[in-house]
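Missing here: one protein chain of the complex. Every other protein chain is in place.
Right, chain A next:
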Amino acid sequence: MMNTKKLLKMAKKWQQRAALRRKRISFHRSTDTTSSSTAAEKGCFVVYTSDRIRFAFPISYLSNSVIQELLKISEEEFGIPTEGPITLPFDSVFLEYLIRLVQRRMDGDTEKALITSISSTRCSLPCSFQLQEHSSTRLVF
């Protein structure tokens, strides 16, 4: 089991790296468009962030427990949408950061810590800007 101190240190490092790379990060992201004009990317599912940015991720990401947690959070916040796409209650900067972490293939303990941290802090996280400001008080961020 990883100790908290080590985890915090690691998270800080990730956060710095994510900040550095922010400008270079490129997913299939686009600004909000209507569903009729949006081509469905092959092999992908789509989520929107609170700032109306569209992300398409490979279907295989759906088996990742962090992604599953994000969908659960969306369900708790907004319910399962019956008419449109899935929206996450986070902004695009935060989602990009999380996806970077997911892509780095965390070990099980780190992943669990991340999920716990997302779950326990999400209520006070309307955007990632606040998240960064409060980073020192939270387990991972």
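Quick notes
The criterion applied here is as follows: a contact is a pair of C-beta atoms (placed from the backbone, for glycine too) under 8 Å apart; a residue touches a chain by one contact, two chains touch by 3 or more; residues count from 1.
Methods note: contacts and distances are computed from a predicted model.
Comparing "ADP-ribosylation factor-like protein 2", "Cyclin-dependent kinase inhibitor domain-containing protein", "Nucleolar protein 2" or "Probable protein phosphatase 2C 67" against the UniProt entry of the hidden chain yields the protein name "Probable protein phosphatase 2C 67". Although one chain is not drawn, its touching partners on chain A can still be listed: residues 35, 38, 40-46, 54, 59, 62-63, 68, 71, 74-75, 77-86.
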